[in-house]
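With one protein chain held back, the other chains of the complex are shown just where they sit.
Let's turn to subunit A:
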Amino acid sequence: MADSNMRFLVVDDFSTMRRIVRNLLKELGFSNVEEAEDGQVALHKLKNGNYEFVVTDWNMPNMTGIELLKAIRADAQLKHLPVLMVTAEAKKENIIEAATAGASGYVVKPFTAATLDEKLKKIFANMNK
């Protein structure tokens, strides 16, 4: 199991969704969670803080989640970060686009606590390989 003190950044333009994801993470034992309301704010925070995991929405103003993902993968300091996409975008081309851009996981909304837990565990397992 991953370190319960692992530092998360939850990126979503809706505060309700950020709160739900934060609560779910807390429920799963992770209480070190920060929030950002779009990709731009997130990227700024990521560059200035020691984050270990990113959970991001896709459709956001200023900078979308996919742009954020590409920016993370293009940054030498950040490219190793696991990025889990949690989004309502459910077209197959979205999922393929995210996977090719280097997303660590893809969860469609609405989602359950069990799904989030499963995806996190899968990502942790891959990280330890």
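As a convention for this text, contacts are C-beta pairs under 8 Å (C-beta built on N, C-alpha and C of every residue); 3 or more make two chains touch, one makes a residue touch a chain; residues count from 1.
The rule we apply is simple: contacts and distances are computed from a predicted model.
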Record-based protein name (UniProt) of the chain missing from this complex, from "Cytochrome c-type biogenesis protein CcmF", "Penicillin-binding protein", "histidine kinase" or "Protein phosphatase CheZ": "Protein phosphatase CheZ"
Hidden-chain contact residue, picked from the options A:M63, A:L78, A:I95 or A:I123: A:I95
Touching residues (missing chain, whole complex) on subunit A: 16, 19-20, 23, 58-59, 64, 66, 88-97, 99, 106-109, 111, 115
